[in-house]
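Yeah, one chain of the complex is gone here, protein chain that is, but the others are all in their spots.
For chain A:
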Amino acid sequence: MTAFATTNSANWATATLVGFARTVRSSGVAVDQRRIQAFLEAVAALDLTVGPAVYWAGRLTLCGTQADLARYDACFAYYFSDTAPVRPDHGAEVTLTRPAVWPDAVAADAAGPPRDPDEQGGAASGVEVLRTADIARLDAPERAEVARLLGLVRVRRRRRPTRRRSIARRGQLDPARTLRAVARGGGEPIRLLWRNQGHRPRRVVLLVDVSGSMSPYAEALLRLGHALMRGHPRHTEVFSLGTRLTRITHQLAIREGSRALAAAGTAIPDWRGGTRLGAELKEFLDLYGQRGMARGAVVVIASDGWERGGAELLGAQMARLSRLAHEVVWANPHRAQPGYVPATAGMRAALPHVDRFVSGHSLAALEELAQVVIGGTPVAPVPAGPRMVEE
């Protein structure tokens, strides 16, 4: 074989490998130039005659998370064995268990289709729903109030102690600083310097139910989520609950509010669908919560607790959550209605494990939730409009 032919076949092999890496990238795995370089290096380091070396070389260098592996496998099968392309797995398809029951246009109409049969007694009045539905339609003082509340959650956050020490006026001796000061002063006199336990913002995890019956409130809650994200991006997580769990933390990290909300809206596939609260919560705990996201966090669930079928699963998952989280807060819009009793099976199952049960009622919702998140002194009352006094 001539040198020319060797170079040619080497080029051909490289092109094949790079083509494969690109295929993997197009399936949604974050493959960049550096990873491709590593892939080529890895293939070169392995003896290609033994075993499926290319498979492992690619898997080890191109993938970065467990979720990448399924896509990688599909790409590998497609690229190297001429089978039909396999669609990357985005999780099992879920059929909507409940149609949208409270569309925007009908929301103002008190005689709209009946909602959750358990809760018919406490339907919100049309005017109230309208107010809650659209924050943009609030009058000026109310809008100012919303802005103030969102500003508050942006700036303040409950804090938790951390193991990282920081400079303090009293506490433990800080030998490093003390000694440096001593040396700087030529040895005398010794002034003792201190350090003490530091504090960091406590993580807040917001789970927003975006099913049909919650749709009038969902936008306001997502707005709250955005404000939380803007304030403490590294200590906030936002998910939407519906027929499936969607992490919308990244979408809400966009600076501009309307764009962030639009991005979240696009990312949520089951907007105004049904709910499978228990199953969703289980998924959250399995994938994120138990691994650490819920540990020591303030977990806020904003939902009306409408659960189709048995509520045992929800109860069990709530118990699990309450053992992990620092505080579990449940915001239910219907709580604001006069004479409300937690009648849905889901709500009854969940309540024993909830530390704070607040109403989820537009301004009131924002205010109460804001108070929970920032802790400390109660927030000043909303100037106008009906609101809850308790909690």
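Convention: a residue touches a chain if its C-beta (ideal position, glycine included) is under 8 Å from a C-beta of that chain, and two chains touch if they have at least 3 such contacts; residues count from 1.
Everything that follows uses one rule, which is that contacts and distances are computed from a predicted model.
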Absent chain [UniProt protein name; select from "Acyl-CoA dehydrogenase family protein", "Cytochrome C oxidase subunit IV family protein", "MoxR family ATPase" or "Glycoside hydrolase family 3 C-terminal domain-containing protein"]: "MoxR family ATPase"
Touch with the omitted chain, as defined above, among A:Ala10, A:Leu69 or A:Ala262: A:Leu69
In chain A, positions touching the absent partner: 30, 32, 34-35, 38, 41-42, 45-47, 50-53, 55-57, 59-61, 63-66, 69, 73, 76-77, 162-165, 175-176, 178-179, 182-184, 186-188, 198, 234, 290-293, 295, 320
